[in-house]
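All protein chains but one are shown at their positions in the complex.
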Amino acid sequence: MTAAAPEPVTPAGPSGAGQPAASGPVLEVRDLQVQIQTRRGVVRAVDGVSLEVPRGGAVGLVGESGSGKSMTLRSILGVLPPEAKITSGQVLLDGTDLVPLPTSALNRIRGPKLAMIFQEPMSALNPVMRVGWQIAEGPQVHLGYNRSRSAERAVELMYRVGIPDPERRFKAYPHEFSGGMRQRVMIAIALSCEPEVILCDEPTTALDVTIQDQILRLLAQLCSESGVSLLFVTHDLPVVAQLCQELAVMYGGQIVERGPVADVFREPSHPYTLGLLRSAPDVEEVRSSLVPIPGSPPSLISPPSGCRFHPRCSFAEQDCSEIDPPLRLLSSGRATACLHYERCLESAQAEAAR
Amino acid sequence: MGRMTFVGRRLLLLVPVAIGVTIIVFFMVHLIPGDPARTILGIHATPKAIAILHQEWGLNRPLASQYWLFVDRLLHGNLGESLYYTQPAAGLIWGRLPTTLWLIAYSAVLAIVISIPLAMLAATRKNGIRDHVVRVVPLLGLGMPSFWVGLLLQYSLALTFHIFPVTGYGSGIAGHVRSMFLPSLTVAIALAPVVIRSLRASMLNVLGADYITTARSKGVPGRRLFVRHVLRNAIIPAVTVLGINIGFLIGGTLIVENVFALPGIGSLMIQSIFNRDFPVVQGVTLVFGVLVVLVNLLTDVAYASLDPRVRFDR
Partner (left out) sequence: MSATTLVTVAPEHAARRKAQWYRVPALLAGLTLLVIVLAMVIGAPLLTSHNPNVQDLNAILSGPSGQHLLGTDQLGRDTWSRLLYGGRVDLQVAFIAVLFPFVLGTILGSIAGYFGGWVDLIIMRVVDIVVAFPFYVLIIALVFVLGPGESSIYIAITAVGWVAYARIIRGEILVAKRQEYVLAAQSAGLSNLRIMGRHLLPNVVTQAIIYAMSDIVQDILAIVTLSYLGLGIQPPTPDWGTMIANGQNFLTTHWQLTTIPGLAVVVTGLALSLIGDGLADLLRPGQS
């Protein structure tokens, strides 16, 4: 078991002053199902996912590629590719279900309430539009700002996300910026209409480690300053440790474990999480050797019977191939989808003791 | 590198092409089987007339010096003298050039106006009924002789319904717009298939791009999304395709001018062919070559204006 993750730079929670103590999570996903029609069959990309994002909090969504985490984010915002459809479930933003809303209604929410940051900032920014105007577009469309006022706001935002010399760089095009700068532009765009939740789709994956760290600190800082909530998708565990208070682990389109970050890292209650922690290098202490998880990700068209992880699980028993375990609540805000989670906990504790 | 240097560099690259154009046009004389002068002047030519032509074109001199003579005249704006009109060919051509330029511009505009909505229809409903219909239309259009289309348009809209004049150039701007509509539409119809295809392809490309997802996630509404994000990007490769096919556009004006009796350089060329007026034919060919080269340059500049990534290459 790798040593404890570095000191998290997490926000303490909503800044408090003047804000009514709102009850309930700001974003709630209930039993979401997303299916994709392909020539070879129906892909169940998201298969009964439920999670919650508390007000002002940062939640991490972790998993391998193909686990359905990006699809989950996109379905929250409603920007799925045309072949994919939400077949059941609810997405509640402040209590309102977004799933049945028509595009025109969704467009009013995107920006002022909900925003998204993407993985590849070069391809995610319009190459022929000046960066400043891309940031200004949100306020123009949603807040009714005229050209000059929205431009001012854009410069403010650029300053806030740490882009040097904002007045001059307003006129620049995306290809003139470096990767880290472009990601800051994306963050500025996301912030432009002061949303309640920002969905982050692996925004640091394509960046160098040092830049990664800068961006994460920026996000944490913005979070604590303005109380905006984050749902942060990544396959990179140390990142989650650095930024989030809670995390959910996805495998094969389902959530297999959920809980506070520190607890899950210390005592994972699902073999997959255990495997992830074992196979993730810890920059600070390379003590134990890296152990990759054997096997390959499951087919989402015809997933394995019973628990989807059982073909690759070293703790698997007879009933694992027969029963598809639901996500069950444990004590202290944790949840797991493993039938034999106690064995996993024991193993994790044993390693930690070593 | 700014826009001016870009244009300057392109101009420089054109010089060898321009020279080549003059060489080809020059050689046209020498492709004529037998004695060029005799063939041009016809059976009834007197020996004296033939001798004069020989003298004027320097046909007795070695090839190289003939070419220098040709280029020298060219640089002085002398394209030879029309055998039919006994006027300098350059003046004739210059006088009729505006009509052709009008036709070219008008046709390009109409081609774009036709193509954008159709391409958009096809791209946004990919593989639907509308998409397939829009994809079949160019297949039909590619096979239509432009003069035939022109004749049919004349028949239906001019002769039968009297909406547009049958032939002629009209007077005043309004008159031009009205008279030139059918001929420009004819040329545009010939060009549209290619433009629709490439616009559709580039729109599909753009629609699948990440920055469109970003714009959608910003909540940018449909029409603004389409114009400022999709179209603005999709039009860049389409401009290139238009530029490549500008040769066809310009060539198409040749026959259309004939069908609609427009006083442009295309109809001048065809008339001169029947008048066996070689200097004029040669002159018009040269002007067409130069026109294409210039329009290609314009397209390059337009492309650079539209795509900021190109402007800033090292």
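First chain written, first letter: the chains are A and B, and each begins at residue 1.
Just so it is clear, contacts are C-beta pairs under 8 Å (C-beta built on N, C-alpha and C of every residue); 3 or more make two chains touch, one makes a residue touch a chain.
Here the structure is a predicted model, which is why all the values come from computation and not from measurement.
For the chain that does not appear, the touching partners among the shown chains are B.
The chain omitted from view is touched by exactly one of B:L11, B:V109, B:V133 or B:L159, namely B:L159. Residue B:I270 is the one among B:I50, B:L101, B:V241 or B:I270 that touches the chain missing from this view.
Residues of chain B in touch with the missing chain: 16-17, 20-21, 23-24, 28, 31-33, 139-140, 142-148, 151-152, 154-155, 159-160, 247-248, 250-252, 254-255, 258, 269-270, 273-274, 281-282, 284-285, 288-289, 292-293, 296.
Criterion: only the chains that are shown with their structure count from here on.
Taking the mean of the C-alpha atoms as each chain's centre, chain A and chain B sit 54 Å apart. Chain A contributes residues 77, 79, 103-104, 106-112, 115-116, 118, 120, 123-129, 137-138, 141-142, 173, 175-176, 186, 189 to its touches with chain B in the complex. Chain B makes touch with chain A in their complex at residues 209-211, 213-222, 224, 228-229, 232-233, 236, 306-309, 312.
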